[in-house]
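One chain of protein is taken out of this complex; the other chains stay put.
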Amino acid sequence: MAKNAVVIGAGLAGIQVTQQLTDLGITVNLIEKEPIIGGLSTHLGRVFPTGDCALCLDASGEMYDGHHRKCQYRALVTEKKNLKLYTQAEVKSITELDDGFKVTIKSKPRYVNLDRCVVCLECINVCDEEAPDEYAFRGGTRKAIYRPIPQGVPLAPLIDMEHCTKCGKCVDVCKVNAIDLEEKENSKTINADAVIIATGVEEKIPLDFPGYEYRTSADIISHAELARMIDPAGDTNGVVTTSTGDAVSKVTMVLCVGSRDRTAFEYCSQACCTYSLKHAEMLRDLGIDVTICYMDIRVPNASLHYLTNSLQKGVKFIRGKPDKVKVRNGKPITIVEDTQSQKLMKIESDLVVLASPLAPLGTCNDPVSEFLGNYGFAQRVVKEGKIYSCGTATGPTDIPTSMAEANAIALRVYSDLTGGV
Amino acid sequence: MSKKHTYTYFPGCMIPYRLPHFELTMREVLKKLNVELETTPDHSCCPEPTTFTGVDFEAWVTIAARNVAVSEALGNDTVAMCSGCFHTLAVANHMVHEDTELKDRINKRLKKSGLEVTGTHTVKNLLHVLHNDIGIEAIQKQVSNPLKQLKIAPHYGCHLVRPLEATNMDHADNPQWMDEIIRATGAEVAEFEDKMACCGAPIMPGDEQTSLTITSKHLKNIKASGADAIVVVCPTCYTQMETQQGKVEALSETEFNIPVLYLGELLALSMGLTETVTENQRRYHRVKLTELLEKIGGA
Partner (left out) sequence: MVTSELNLNFRTWLLDQPEGKTLLRCYQCGRCTSACPVADIEPSFNPRLFLQKILLSDELIAAEQLVWDCLTCEQCEVHCPEHVKIPHILILAKVRGLMTGNVPAAALDRARNITTIGRSLLVSPPMLKTREKMGLPDLGTPPMDMIVEMLADIGIVSRLDKVESNFGGNEDE
């Protein structure tokens, strides 16, 4: 009988390990809590080291010879016979048995039948209800029946019942009877030989971290928020603005806000130096002045061009960790010692971007958190033959590394389950 | 009547001999809250932490630990009214707890007097006592004259709160206990920039100019909040911001005219003990309390 695995989390690593395992003949149940797959990648815009759109899988192209379409949108995640995708699903329990696991999940209703929907999107056109868009940064809205991002997989829309008035307009206009406003949540028990934790990380906004005023000013933002503004598909159409809608001419970036800090997160979040430089370069291309306040710059070799390009394009660098960002007359001012000139500086700008820690999401789910270790991250092999982990669930890192890790774990799981390669 | 609490009171030097109105008003307030204070002649200067530490740290921590050992032998928790004393005793207690070599060195010196320091004593300041042990509810019950007309700026001061691992206060950047006590008296808490800004006093001996500049910045921020008065717990902060307010005004060429009250005085005013404040105001308050007292309808 074919072996099967449960992969928790359909972010980039979850998708990659699933693709590899299913190719090897293992049946995979891929569990994702959001309505679409992709995890953090759906928020990022362009990613390093190639500058491709983040929905692109496997940025280390040489590693395999194109078995899959690179893009999630075209990756046939929903089409494989031995791959069952559950979206809007959360793991409720993981019970270890002698010969495997019993995993129970609970799925929230989508209200749109995935087998019937042909993605004509007429339902969205007729809907009159508006709601705040989770992917918007400067106040953009979406409808109550919506697709989170245009390339989201599964492709069918979903309904946000909190904003739905059940007026029935979408039901009436749907020519394939795909909408059921009365759909209920669904529980399911899955028997699996192995569990792979791929729950990923979130950019943890430094709400209470002293000195940076994140709460008091909408012009002090995180990189995920900046990415939404720069993304041409975002609600600002790629225009970077202040909270009052004015053009931005100067941006200050602060690295390590809450990372490498005994008061907050002790570990280095690994990827933020690089994506700060990525964003700095993008801002320079938009004609915006950028100053980066750093303690160290940690960039892997494969992404070194972001640093050299930033320097070439005139990004200013100040070696010093700012103590605070104060707001004067509506403008943020960053107070920092330039440790190279030993001068205390007060840098005025239109926006301040804080590189915030990447915190593990596995800790938010009780059954998963049983298997986590230091700082809420999991070991790659938690229990041989049984529980594994890959992607940023094992520690913060960039996408190429996550992909390599997912490939390795896929092979390891296959080998452990079938008794050898 | 709230539950009875007994503490060993560590008096220090500045409050009992320079600013006894602190002790007078707080003792009256604590009496109302069923708190008893016991003293001993064996306590010496804590020693004061802002300059003596830099003269000889080992001597400082030894004398401080000796004071803690004296308290330990008496059995009750220790409460120090002065922030400097509190900081000294709390830090020494904590260091002895963490550093066995230091503890052994000190106990060797204490052996002859029959004293021993264990590092397990409980050193408290008035906010621990009022907010945690007695509780806001019990304080509110004694407030017979709510100070609804007043807006008060709480100045915690650095040595009361930091370092957090030794002081066991609630937060190093934004403590709340004094804010809550102020609200319990019926007054409003004034919000001003840089809540934990230092008063500047510790560097008066070495650099008066910089010291007073720092004080003026802090007073400017408080003034901008519209506060009727500043409330302090530390005698040194009080001296710097109240007794020296004239000097600060001269240096910064700004008029402040902002009264500074000791926490005991604020509580006394709200608990119908106004006389304990007014009978000594001329002697210890250079910045007149007249306007403030008029506002709350006091004599």
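Going by the order they are written in, the chains are A and B; count residues from 1 in each one.
Please note the rule applied: contacts are C-beta pairs under 8 Å (C-beta built on N, C-alpha and C of every residue); 3 or more make two chains touch, one makes a residue touch a chain.
Just so we're clear, the structure is a prediction, and the values are computed from it rather than from any experiment.
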Check your understanding: Looking at B:44, B:144 or B:225, which makes contact with the chain not pictured?
Key -> B:44
Point to revise | Residue among B:79, B:127 or B:204 that touches the chain left out of view | key: B:204
Exercise for review: Give the residue, chosen from B:74, B:138 or B:172, that touches the chain omitted from the document.
Suggested key: B:172
Review point. Which listed residue (A:263, A:374 or A:415) would be found touching the missing chain in the intact complex?
Key: A:263
Point to revise | Interface with the unshown chain - residue positions in subunit B | key: 11, 13-14, 16-18, 20-21, 23-24, 27, 39-45, 47-59, 61-63, 66, 95, 99, 102, 109-110, 112-113, 158-159, 162-164, 172-173, 196-198, 200, 202-208, 210, 213-214, 217, 239
Study note, to complete from the structure: Residues of subunit A touching the missing chain are 210-211, 256, 260-263, 295, 319-324, 335-337, 339, 342-344
